[in-house]
Every structure is written in structure tokens, then in C-alpha cells.
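Pasting a structure here, questions to come.
With one protein chain withheld, the remaining protein chains of the complex are depicted in position.
To keep things simple, chains are lettered A and B as they appear, and every chain counts its residues starting from 1.
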Amino acid sequence: MKIMQEPILVLAEHLKGNIADITYEMLGAARRLADELKAPLYSVVFGKDVAPVASHLGIADSVFVLDHPQLDMPSPDVLAALLKMLIEQKKVSLVLIGGTNVSTGIGPKLSFRLNLPFVNFCRNIRVENGSMILTSQLFGGKILSDVRLPENRGVVSVYPGSFPADVARSDRKPSVEMVDLPVEETKVIFKRYIEPETGDIDITKQDILVSVGRGIATADNVAMVEELANVLGGAVCASRPVIDQGWLPLSRQVGKSGMTVKPKLYLSFGVSGAPEHVEGMKDSGLVISVNTDPNAPIFGVSHYGVCADLFDVLPALVEKIKTHKGKE
Amino acid sequence: MPGYVLFWIATLLAFVLFGRRVLALVKLLRRARPENRFDRPGKRVRYFVTYVFGQKRLLHEYVIGFAHFLIFWGFLLFAGTFAWNLLKWLFPFLPIAYADDAGIIRILLVLFSVLVLISLCVAAVRRAFFPPPHLQQSWDAVIILVLISLVVLTTLFALGFRAAALGPEEATSTPVDGLLYSIFSGVPAHSAEGLYTLMFWLHQLVVLGFLAYLPYSKHMHLLASPFSVLFANVKRLGSLDVSGSKEEASSGSSKWDEFTWRQLLNSFACAECGRCDRACPALNSGYKLSPRMIVHHLKEHLLEAGLRRKGDKASEGNGSHPLIGGIVSEAELWAYTTCYACMERCPVLNEHIPLIINMRRYLVGQGSVDSTLQQVLTKVSRYGNSLGQSDRMRGKWTQELDFTIKDARKEPVEYLWYVGDYASYDPRIQNITRTTARVFQKAGLDFGILFEGERNSGNDVRRIGEEGLFEILKEKNLQAMKQAKFKMIVTTDPHTYNTLKNEYGLNGTSNGGQNSLRNGMIPVKHYTEVLDELIHEGKLKITRALNRTVAYHDPCYLGRYNGVYDPPRRVLKALGMRLVEMPRNRSTSYCCGAGGGRIWMEDQPGIKERPAENRIREAVSLQGVQTLVAACPKDIVMFQDALKTTGNEGKLTVKDIADLVYEAIE
Partner (left out) sequence: MDIVVLLRMVPDVVEELVIAADGRSLDTQWLRMRLSDPDEHALEEAIILKEKHNGTVTVVAMEAPEVDEVLFTAYAKGADKAAKLSGDWTGIQAPTIAKLFSSYFSSANRQLGSETLVLLGSQAIDDLEGEVAPYLSEMLGVPYVGVVTGIRLDEENKKMTAIKEFAGGLRGEFELPLPAVLGIQAAEKPPRYVPVAKVRSVMKSSKIENVEISPLESVAGLSIDRLFTPEAAGRAEMLEGPPEEVSARIIEILVERGLVGR
């Protein structure tokens, strides 16, 4: 196998002026890969008024920018068309795209147009004897698969949280190239954002979060958790099933379709730890979880775990904390 | 007789008004769905004697019960004499005497007049100053009390004035007449005659007026309740099967003519006494429902929609309130636990539960089921259990045992043990199930289980109203049972017990079902019955007496529904326990709140205390009781939760009988 020198391209994801963490995660992984394969690492930013975004991507060798009024919130077919042109121009071999809601659909469309394989849910990329092996998760993480990319060429969707983000934050000023590619007319027109109802609390700004999952069983029991949160000086958040039931507002949802939080303390009660939820809290400082199922996936991302009934532990904990605080 | 013509007119008027109304109501019943309640005539007559003549259930609340007993018999006497006299008054040429010409009749009339008046006072005082909760206060009730009093008083006074008019010699033919004479002798003879006539007319008018008023008031129960008792459910209480019905049970009922005639009869037989409400655990927890109101709502709807005049057909649908969602709220219907306390107390043998189930069937048919319940039904449908775990894992609990349990699908066994969902899958209960297995093993019981072949028995699924799913579960379970060879069934859960015993056709003659397995009868037993037998036969030897003071909770589906009260008590006694009866025990046991699918539903907001919490507090209030003994997995789950939520964990433990037996045989 010849040593690949064809460049690796990372699609930088950003929303309303903020660079998504997934961008850094992908850049970090791609940097390592590019160095190993002695290939250049490119990144591309599509959007409107996006020059500031490009300046943070210094870990890449080159950053391409296409700033165009029609690229405010472009639909997947527009981006697929642009990426295809860029890939052909720059002879890119491997494209990394974020496995997020924002970027859904771009990868398959691109892969179809380029006639290249597409690998979804990718958690790890390694090179063995010059051959690229991608590890993806299936069935919510219960099964992992290893696939090889023929000629190491393909489109990859990177699963959020698979790689560390911080390694890719760089002060280095990248080499930025404004590219001029025709933006095609599309039938899918972005009209506007719908902001979430402003909740009482912004959970992303809390240091202490107490999270509830399906195990809380009823709306009434959420009050018990509120008590704990109050006594700790934190706030209550929840996984999707609790929000879907209407027991807490959307503003408290943690996960792929909700908020990503990084509190110093994340206490979870009755949360099973489905991948969509874990995505939203895995970077928390200290995670302590209570769940009756010893095999609950949440224990895989917790520092400490208690396999017990939350209805036993919760009241005991509240009491103890009150006593403790009373002593001071 | 003066006013003979007037008398005829009054009588005719009263009868016509009465007759038209009653006929209209009977016509409604005829338009309802059919139901066969004409079987077992002997048993029906016995019921009639016990509950109508004997007033058995009324005597449960003994003060008013006895008062009502007297009023009832008094009423029969007065009605009887009035009817007799009426014939004579209308047709004076008939060669019969007046009823009150007979001395004995006069004695009885006076005696009962006094007794009835006292009883009426008791009733009035109770209603005014000591009304029990849920007693329906209404002008109707007041009118009735007044009317009956007038009937009695006019009779007394008439008899009195008659005595006064007759003069001392004739008037004292009986001691009663003598008594009357002595009271009324102050009235001069000529005015006595006039007063007698006045009383006579008053009496007629009151009685005839009562007759005309009767079918418009709750006192219709006078006419309807003998029939509601006569046409009661004389078969299995625990079966929802309706024999003689032609319609698809699963469609449920959303309008009055989608109920059976016996179900509609409930409306007229109800005297609004409120005994059902007083017994209802859901109502007493603060849920917005009431068994009495369900019957009342049906009546409201029946009268509004059913008695609509032909001419109003154009406005049909606009202006008549829908039964479900209008007169009865969906939330009400889902709040029931089907514990049977209401039906067990009802003096006229009304059947509240079938009404509720039929309406629930309608809601299910519309898909108006809340999402938690939906998820459970989907899990049961797909995995055969309400916990949503793989059907292959049903037998997993057996792995921790140090002996193998026979697979009844592969080898013949004497007892097929129907373990049930919670006992098989819920980690809190699995330990108890294992203990039960060890006890069976120690007793040398030849038993086996169906492993993955077993599915949820469907008892609660049926009571939620998912009749179609119940049918499928029943089919699949029976199929699995057909492949197995066994003589008897033993169940852990009383809910399983109820449906297997009463609705699966295993005992040959369940309502309308053919014997589903083979021609023999398959007895279905609860594990407490089996334990009782094993101890009695000496197969299970008690090696240690457990000297503890315990209370026992009678599960609804074991006790009230199926009459199994003594076997668990005998077992406890054999263990050396000192049993302190709960204040509400046996047929008055208070439901833990899990039945009717409620264990799968969320609590409604604003309830003040859950039934299980109430029950725990009751147990804790008993002096010296350290343990509450249960014989049902759902009870264990509910009570253990309630122990925590009421903060009584240190004061009481909740234990299953199997655990206690195991301790005593080690």
C-alpha cells in the first residue's frame, strides 16, 4: 500500500457563530492521522460572515473559507455539492463530517455523488499496515464494528464525544484561503430559527446538576430531586424520556437533541445512560450515578456508581447533606 | 262512599302516570344489549330471599340497616293492605272484607306504624345530623321520608279515629284497638267519623301521589332492586364474561344502548345510599371518582339520551351530552382498581365494575390510552410481560437455585406453577419466588413451570379494557398449556389466579366458555392454598415456631373475588404466628391500589394519600404488630414503596408468606 499523501478534509461545523466541539474533536483526530500518514490536513468553513470561525482552526494546515449570503444555514445538498467540488479540486481522499443533527444527510449525499463509501457512527480511526480501519458503534453502542476503507478513501461521520476536543484548540494562525465556488440554487430554503422557550435556568451554566431519568417513574417524584438540587445549590436536568413526558421543560434536557453540559458535579438518578444522553454530559467533572441496573451504560461514564434504588438513596442523601450543612 | 267517582279518577290518574313511566323505562331496557341472567333459578330465588327479604347487606351498617329492615317490612305490609283495600274500594261488590277489618291486620299496622315512625326518625336524624360520608343529600330523599311518614301517620290516625267513631264496645275488640281508643277517645264520635274520612282521603292521595312520583325518584329502587337481585351475577364473580351476548365484547360501550339491560338496571336499582363510595379505596385517596356517581351518570345519560322524544331526533347529538368525556370523565374511568369493594357492599347487588370496564374498552378502541399504559400494553403484546423484558429471560430467576425446576413443556408434572410477570422478572420479587420454589422443593411437591411458554395471564389487561390483547394472551397461554402435561395449576399472583380460575374455561363451566384444555377439570389454586394443604398433609414440616405478632392483608383477587380467606390464616397459625386482624379484613380488606392496571399508571395529581399508604398506616396502628404479611407480588411492591413514602420503615416490615414459611422449615 502506498503511503497516502492525499489530504484529509474536516468539515468545520458551526452554529450561530459558535464553533461546535465536534469540529475540534474531528480536527484533533485528523491531525494525529494526518501526521501518521504524512498527509496534509485541511478544514473547510462554509457560511455567512464566517471569517472569525476560520481563525480558530489553526491546527489544520490549510483552512478554506466560502463566505456567501446563501450559506447562512445551508441544506445538505448545497454543502454536498460544494464539498464535492472542493474535494475534486484539492484531491482530498478522506472527509470527516460531524455526526450531529446539524450535519445529518451531508455525508450520504456526498458519498453517493463521489461514489465513495460512507462510514457512520465512527468512534475511532487507526492505521494498520498503511490501511485505515474505522471502528463504528451500532445499536446504540452494544456492538462495535471494524471496517476498512478501500484505498483509504471515503466519507466518515464522526460520533460526538469519541475524541478529545481540547487538543485541537490552537492559537496558531492558520493559512486561510478564500475559495470561490458556485453555490447552487436549492429548493430547500432556510427560513428562520425557532429558539427554545427561555427556561428559568440555563443548565449549561450550572456547576452542579442533578439529573433524572426514566427511573424517577412519576412527575411527583421530581420534587424529591428538586430538593436535593436546592440543598446542593445546583439545578435539576433530565434525559429525554422525562422531558417527553412533560415532567420538566425542554430547557432542562441533556443530550444530543438537548443541551451539552459540563458541570463540576453531575449526579444522576435513574438515568440509564443511552448514548444520546451521554453525548450531552460526558465531559462533566465528577459523575456519580445511581441506578438499579448494574449493567446500565451510565456506569461506563461515571466516576462513582451506586447500584441501588434511587428512592432509598435520594432521601438519605438529602438528609445527610442538610445535616452536614447545618454543622457549618 | 262519597267521592267514589273522584276516587276512581285519582286512582286511574296515578296508575296511568306510574305505568307510562315504568313502561318507558322498561322499553329502554329492552333496547339495550341482551344478557342471559335467567340461569340457575334456584340460586336466584335464594338470593332474593337473602338480600331482598333478609336485607342482608343493609345490616352491615347495623343501625340504619335495622331501621331500613323495619321500613322495608312495614312498607310491604302497608302496600299489601293498601292494595287489598284498593280492590275493595274500586270494586265494592267484591265479596271480600277490608284488610283492616281483621284484627290481626290492625295490630300489625299499628305495631309497624310505630316501628316505622321510629325508624324514619332514626333515618332523618342520621341524614340531618350524622350523615355518613358520601350519603347523597337530596330533596328527593327528604320528600320520600316525608311521604312515608305521612302514609304511616295517616294510617295511625285513621285507625285511631275509626276506633273513636266506633265507640268503646266495638273499638276494643283487640288490645291494639283498646290502646287506640284510649288515646283517641277524647275525640267526639261525630267528628271522629269526619276526621276518619279526612285521614282516609289524605292517605289515598299520599299513597297514589307516591305511586305516581315513584318512577321519577330514586325510590324507583323499590321496584327495580328486587329485579336487580333476582338477576344478579350468580356465577363467578371474577369473570367478566357475559353470557348470551352477541356483540363483540371488545367494542365497549359509549352510549346507553351499548350496555346490557342488566347493566342499565343498575341505574334504577340504585338507592344512592353511598355504601359503595364509603368502601372505595380510590375515592378515599382523593381520586375524582365515585362508584355511586358512575351509576348515577349512567342514569343521567340514559334518561337524557334514551327518553328523547321522537320529534327531537333532529336535535339528537346536539345538546345531549356524550357519556364518556362529557358526563363521565376519562380520568375517572382510569382511576378504578377493580377491587370489588363497591360491589361487595351494594345492598341491591349493583354491578359497577362491568360498567367501568365497558367504558374503558371503548376508550381503548379509540386509542385514548395514556402513554405509560400504551407502552405497557405494547410490551405485553410483544414480549408477553409488562416489564418489557425478553420473553426468553422469563425463566432466568431459576438459575440461582441449587436445583433444577422441571420444564413442564417437556416432562409431566403434577402442579403447573404459573409464576407471573412480577414474580419472574422484578428483582425485588425474584427472591421471594426462589424461596417459594425452595419451599415447594422441600415439601416434595411435583411441580414445573412453562419457562418462555408462559405469558402474562391477561387479568389486568382485560380490566384495562384491552379485550383483544386478553384474547391473544389467553389463546397463547392455553396453547402452551395444551402442550404440557399436568393435573393442577398453582399461581403466585392472585390476579393470575382469578383469571385462570374464572375466565380460562379450565374448570369446565366458566361463563360461556367451553372447557379449553381437555375434558377433565383443572383445579387452579393459589400458593397459599397449596401451602395450607402441604402443611395439613404433613408434607411440609414446621421445624421452628416463629413467635411473632403479625397482621395479614387479604388480597382483593384472592379474598373478595374468590373467597380464599382461611388457608393463609391457617398457614400463619401453623407457623406459630400470633395473628392480629387488620380492622378492615376479609371481605372488607382495603385494596393496595395496584389492580385494574393502576400499578402501570401514574398517580393523578392532587391525591392526598395512596391506598397502600393508608393500609400501611392501618397496620402500623396495630399494637405490637411487627410484620404485615402479604400473599401477592403486587402487594409486596406497593407496600414496600408505601413503607418508604410514609416513613414507617423502622416500624414495620412487609413479608411474603413464602418467606415466613421458609424460615420455619429450615
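Here, contacts are C-beta pairs under 8 Å (C-beta built on N, C-alpha and C of every residue); 3 or more make two chains touch, one makes a residue touch a chain.
None of these values were measured; they are calculated from a predicted model.
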Option from B:50, B:137, B:390 or B:621 whose C-beta touches the chain left out: B:390
Identified contact with the non-displayed chain, of B:61, B:277, B:466 or B:613: B:466
Touching residues on subunit A - with respect to the absent chain: 15, 73, 75-77, 100-102, 104-109, 111-113, 117-121, 133, 136-149, 157, 186-197, 204, 207-208, 232, 244, 250-251, 253, 256-260, 264-265, 285-289, 299-308, 312-313, 315-317, 319-321, 324-325, 328
Residue ranges of subunit B at the interface with the undisplayed chain: 248, 250-251, 364-365, 367, 369, 371, 374, 377-378, 381-383, 388-390, 392, 466-469, 471-472
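Keep this in mind: only the chains that are shown with their structure count from here on.
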Separation of subunit A from subunit B, taking each centre as the mean of its C-alpha atoms, in whole Å: 59
Interfacial residue positions of subunit A with respect to subunit B in the complex: 218-220, 245, 292, 311-312, 315
Interfacial residue positions of subunit B with respect to subunit A in the complex: 371, 427, 602-603, 605, 641, 644
